[in-house]
Each structure stands twice: as structure tokens, then as C-alpha cells.
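First the structure, in the form of C-alpha cells, and then the observations on it.
Of the protein chains in this complex, one is absent; all others appear in place.
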Amino acid sequence: MTKGRLEAFTDGVIAILITIMVLELRPPEGSELSDLRPLVPTLLAYLLSFVFLAIYWNNHHHLFRVVDHVDGAVLWANMALLFWLSLTPFATAWMGEHHTDPAPVAIYGVVLLGAAVAYFVLARVLLRLHEPSSQLAIALGKDWKGKLSALAYAVAIALAVVSTWLALAIYVAVAIVWLIPDRRISRVMAGG
Amino acid sequence: MTKGRLEAFTDGVIAILITIMVLELRPPEGSELSDLRPLVPTLLAYLLSFVFLAIYWNNHHHLFRVVDHVDGAVLWANMALLFWLSLTPFATAWMGEHHTDPAPVAIYGVVLLGAAVAYFVLARVLLRLHEPSSQLAIALGKDWKGKLSALAYAVAIALAVVSTWLALAIYVAVAIVWLIPDRRISRVMAGG
Amino acid sequence: MTKGRLEAFTDGVIAILITIMVLELRPPEGSELSDLRPLVPTLLAYLLSFVFLAIYWNNHHHLFRVVDHVDGAVLWANMALLFWLSLTPFATAWMGEHHTDPAPVAIYGVVLLGAAVAYFVLARVLLRLHEPSSQLAIALGKDWKGKLSALAYAVAIALAVVSTWLALAIYVAVAIVWLIPDRRISRVMAGG
Partner (left out) sequence: MTKGRLEAFTDGVIAILITIMVLELRPPEGSELSDLRPLVPTLLAYLLSFVFLAIYWNNHHHLFRVVDHVDGAVLWANMALLFWLSLTPFATAWMGEHHTDPAPVAIYGVVLLGAAVAYFVLARVLLRLHEPSSQLAIALGKDWKGKLSALAYAVAIALAVVSTWLALAIYVAVAIVWLIPDRRISRVMAGG
């Protein structure tokens, strides 16, 4: 019950965030195809954030499939994750307009890093409630992928001062790593 | 379980998209009935997009009624569909303001075509997981309606350069074809 | 199943509509309490629309409690209702800024009337699928309240030309009539 309402609330917030970003895509004044060209960076920033939010939804979905019970600390750890994710539209809009300036690109990375850390904390808080032999503990394992992603974001934030393209390349690379399906999880889901 | 949360997330995103478009309907400065006249094309563009999103919701709904299981690829194929649908408010707003210019009318068609192709891919990815004798395989059949719709959108995009009215007529015609209830599906649902 | 997803989608759309209207409540430039005064008509218009949408949600909720099955026509009748309701934020914003001008007040009534007619059609389409002895048929009865509300809206639209205050008084009166709990329904729900 509790778990169900937590999942539903999270789904609601992520669904809203993923669609609210479209509001940043303002139609151009003119009506020529070439009037769309200045929007291309904004559209690509939107696509990148769409993929990130979709990855979080997918991971959250997988995570809670193996969760048995939750407590108040889990609710608040989940809220912290949602707070960081809720900053995505803001960071996306700023970076979409200034993708060659260090500050907006670095701040985008800070939001990604914040969300990654919040997700890590959420997983730890959940592990505290479950046996080491539980499905959850096995599924999470050492979570190298999550830890390396956070590290990659930290590196990208520092690199944004040197080259925004390098930082953006790291953001895209992390997204691609998460897009490649995890064979173990696919196996579990086929049986779901 | 997995299927349920996928459906709920999709419902959430489509519900938000269908209502977010209303924000484009800005009340006019003046307070005369005649002040509404310039809004008529925007209102009609909104109505058309409302019907398209409603058709996708209906079809998604019917499709997942006969789905037995999903995997990671299905989640991502579904996300791709949602991404294309999420561009609808943008395309609607641009076309609503410039319905006699080729570019906005053609771009609207590109979004419709992208969504149609994404839906087609989603159906194929689902078929891969189901037996040829499954309810899903039978319900999808040869999917002539879906294939012809995609073809019609492609034709309309090309025609937008010649006549935006012709392109708009095709968009409306495709919507009407989908609005006419499919007798087989109605039969299935009456038993639901 | 089908009914469940229809209810969830409707809940989603109404929840979004009821909150999207808040975006019209722009904080004033100044920071004095008196700066809020020009917002009072907008706030009252928002409150009125909030109550109307809440009434529709309540009625939809009660209606579908006694629905046994749905078909494609029900889905589309429900979509038509949602379309009319989705025009509420627009009509509310226009009336909130011009509550002493006939056109915005009359258009607000047109949206209310459209929603009332769509709800009536939805109920008829549902009745077609149910026995005259079904819970649904008994609960709907002759639906005097619904028919009289639609009539009242029509009268208010006509009266808006003479006096916007008279029209507004009718809108408020209809809302109050629906707010008074229906003893029969309360009885049914206590057992739910």
C-alpha cells in the first residue's frame, strides 16, 4: 500500500517534469524552417534531459520492484531525489540558451550529480531495511554504475570551465551507458 | 506490475500533454466577442491535437490490454513514443499561429509521423515477446491502418509546400478514420 | 481494467486542469497588501472554476462507481467532456480580467454549458450499455439536476448581455446547488 502510493507519486512528479520542459520550447516568431535553427540547442538539451529523467524512472521502477517495505526515512530520501530532479527543467532551460558558457553547463552537471547522490542515498536507506540476502541487496550489488556516474558528473563539472563540449560529451556518454540494457534486469523483467 | 506502472506513467504524460496545450490559448487583451476571432485557428489546432493525443491514448490502452509481459526494450520504445508526443504542444502552437505557412504545417506533420513510427516500433518490440498465436499478435494483425496513416502523413508533409490546406485536410481525414470505432475492438471491450 | 484506466486518465486531466489555473494567478509587481486588490476578481474566478471542476470530479466519481462496462463510444464521450473541461482555464482567465464585460462572462457560461451537455451525453452513452434495472439506471434517474443546470447556464449566457452580475449569480447558484450533498449518494458511499 505505502509502496504503491510512493511509486504513484514519484511517477506523477517525473511525468510532469518530463513534459513541463516542453514549455521551454517556445515556437519561433517567424514561420520559416530556418527560424527553427536557433532552437536546435534547446531541443537537444530537452532530449538529453528527457533521456535522463526516463533513466531515473526506469531505475526507480526496477529498484522498487524488489523493495519489500518502506519507512518514513525512505519517503524523505525519495522526496530529496524528486527535489533534485525537479531542478532539471530550470537547468535544461539555462543550458539550452547558453550551451557554450561554463556556468550553465556546470550547473546542469550539479543537478545531475545531486540527483545521482540522492538516488544513492535512497538505495542505502532502503538497504538498511532489508536483509543482505534480500532480492534488493542482490540487485543493487556494489552499484559500480551508479558510483562511476556520480564520479563522471563531478569530473564534467570541473571540465566545464576548460571546455563545455567535453562536459557535454561526458553527460551524453553517461546517458548512453544507462540506455544499454542490463541483461540481468531484462531477465528478471521477462518473468514479471 | 511492470505493465501497470508503464501504463500509469504513459497515462500521466498524455494527460499532461493534452492539458498543457491549453496554456497556449492565451485570453485576448480586449473583451469583445470579436477579440476571440484571431484565436480560432489556434483553437482548431488545439482541437486537432487533442483528438490525436486522445487517439494515441485509446490505441495504447487497447494495445496494452492484450500485452502479457514487457522488457527493457519495451520501456524505451514506449519512452520514444512519449518523446514524439511531447513535441505536440510545440508543433500545435507554431501551426496555430501560422497555419497558412508551409514550414509550421509540415513540422506538425513530422511530429505526427514521428509518433506514428514510434508507435509502430513499440508494437513490433512487443510482438517479439509474444507468440504468433497470442491475443496481441491477432489484435495487431497486419496493422494496415497504422501503416497507411504514416504514409498519409509523409504525403501531407510533402504537399504542405504546395498547399497547406491540402496537408491540413489529410491530417483531419486521418483523425476521422481513427475516430470511427473499430467493431472488433468494441466487441472485445464490451466483455472487459 | 478498462474502466480503471479511464478513471485514472480522467483524474489526471482534472487534477492538472484544477492546478494549471493557478498559473494565471501571477504575483503582483509591488509588495504591498494593496497590490493584491486587483487580483481579487481573478482569485474569485479561480475559486469558482475550482469548485466547478471539483463538482465534475465528484460526479464522475459517483457515476463510474455504478458503471459495469464501457465501450469505444464511452471513451470518446468521456474525451469530449474532458475537452470542454480543458477550456475552463482559458475561460476563467479571460473572465477574471474582464468580469464586467458581457463577452467573457458569456463565454465562461458557454464552456460550462458545453461541459454539462457533454456530461449528459456521457451518461446517455453509458445507459445504452446497461439494463434499465441496473444500479446506473437507478442512480441517474431522470437527472433533473443536470438538465436544470444546463438550462440555467443557457439563461445566464443570454442574461450576460443585460447584466454580467446576474449571469455570475446564476453560475454561483448552480455551484451551490451541487455542493449540497445528495442524501442518497452519501448513503451509498458510506457503505463503500
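Going by the order they are written in, the chains are A, B and C; count residues from 1 in each one.
The definition used in the following text is that a contact is a pair of C-beta atoms (placed from the backbone, for glycine too) under 8 Å apart; a residue touches a chain by one contact, two chains touch by 3 or more.
All figures in this text were calculated on a predicted structure; none of them were measured in a lab.
Peer 1: Could you tell me which shown chains are touched by the chain that is not displayed?
Peer 2: So, taking every chain into account, the missing one touches A, C.
Peer 1: Quick one: which of A:I107, A:L127 or A:L140 touches the chain that's been left out?
Peer 2: Counting the whole complex, the residue in contact with the absent chain is A:I107.
Peer 1: Out of C:I16, C:A45 or C:A167, which residue would touch the omitted chain in the full complex?
Peer 2: Of all options in C:I16, C:A45 or C:A167, contact with the hidden chain holds for C:I16.
Peer 1: Consider the whole complex, including the chain that is not shown, and state which of A:V66, A:L87 or A:L140 touches that chain.
Peer 2: A:L87
Peer 1: List every residue of chain C that touches the chain not included in the displayed model.
Peer 2: 7-8, 11-12, 14-16, 18-20, 22-23, 25-28, 31-33, 35-36, 47, 50, 54, 57-58, 61, 65, 179, 181-182, 185-186, 189-192
Peer 1: In the full complex, which residues of chain A touch the absent chain?
Peer 2: Output for chain A: 1-3, 5, 8-9, 12-13, 16-17, 20, 23, 69-73, 75-76, 79, 82-83, 86-87, 89-90, 93-94, 97-98, 101, 103-104, 106-107, 129.
The criterion applied here is as follows: only the chains that are shown with their structure count from here on.
Peer 1: Counting only chain pairs that touch, give me the topology of the graph as line, ring, star, complete or other.
Peer 2: Line.
Peer 1: Taking each chain's centre as the average of its Cα atoms, which is closest to the average over all protein Cα atoms shown?
Peer 2: B
Peer 1: In whole angstrom, what separates the CA-based centres of chain A and chain C?
Peer 2: Inter-chain centre distance comes to 37 Å.
Peer 1: What whole-number Å value describes the gap between the mean CA coordinates of chain A and chain B?
Peer 2: It comes to 26 Å between the two C-alpha centres.
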